[in-house]
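As you look at this complex, bear in mind that one protein chain is not there, while each of the others sits in place.
Right after this comes chain A.
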Amino acid sequence: MSPNLVYVVVVGVLFAAGVTLLLERSLTRVLMGVILLGNGANLLLLTGGRAGGPPIVGTTAEGEMADPLPQAMVLTAIVITLGMTAFLLALAYRSWHLNGHDEVQDDVEDRRIMELADRDEGPGTADPETTDRTPAAVAHDDRPVAAGGSGRTR
């Protein structure tokens, strides 16, 4: 069987929406993106095999059997996606618990190095003022109001 056009379009839409959501900063949206992408990938796997009757000798003529292998693989992939979804949810909840929001944050060291580069200083200069100014201070500047789950949008 040649692939059904509807399948192909649906896979395309799922991927596009998934990637768009994946580029968001909020972890919940990233999670939605992962779910959409996972479903798209599963559907793609499914279209890879031949469609037809149940692949059991005696019930279906051999020429009309479906290909069982993609279905087995999709089953595995669904289970894996389920586990990942659960883990990401836990991560998002923990992040919300700690920070009051679930946004993916920039790396502290990256920001520090960027600051140093801005001021044209190398690393490892043991200048107390530099060290005072670094991660803690930078992190505080950028840390959102953490109280009681009031989220902050960027």
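Just so it is clear, contacts are C-beta pairs under 8 Å (C-beta built on N, C-alpha and C of every residue); 3 or more make two chains touch, one makes a residue touch a chain; residues count from 1.
We adopt the following convention: contacts and distances are computed from a predicted model.
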Missing subunit (named according to UniProt) among the choices "Na+/H+ antiporter subunit D", "Oxidase", "Carbohydrate ABC transporter permease" or "Extracellular solute-binding protein": "Na+/H+ antiporter subunit D"
Residue among A:16, A:61 or A:104 that touches the chain left out of view: A:104
Hidden partner interface residues of chain A, rising order: 3, 22, 27, 30, 34, 37-38, 41, 44-45, 47-49, 67, 69-70, 73, 76-77, 80, 83-84, 87-88, 91, 94-95, 98-99, 104-105, 107-110, 113, 122-126, 130-131, 134-136, 139-140
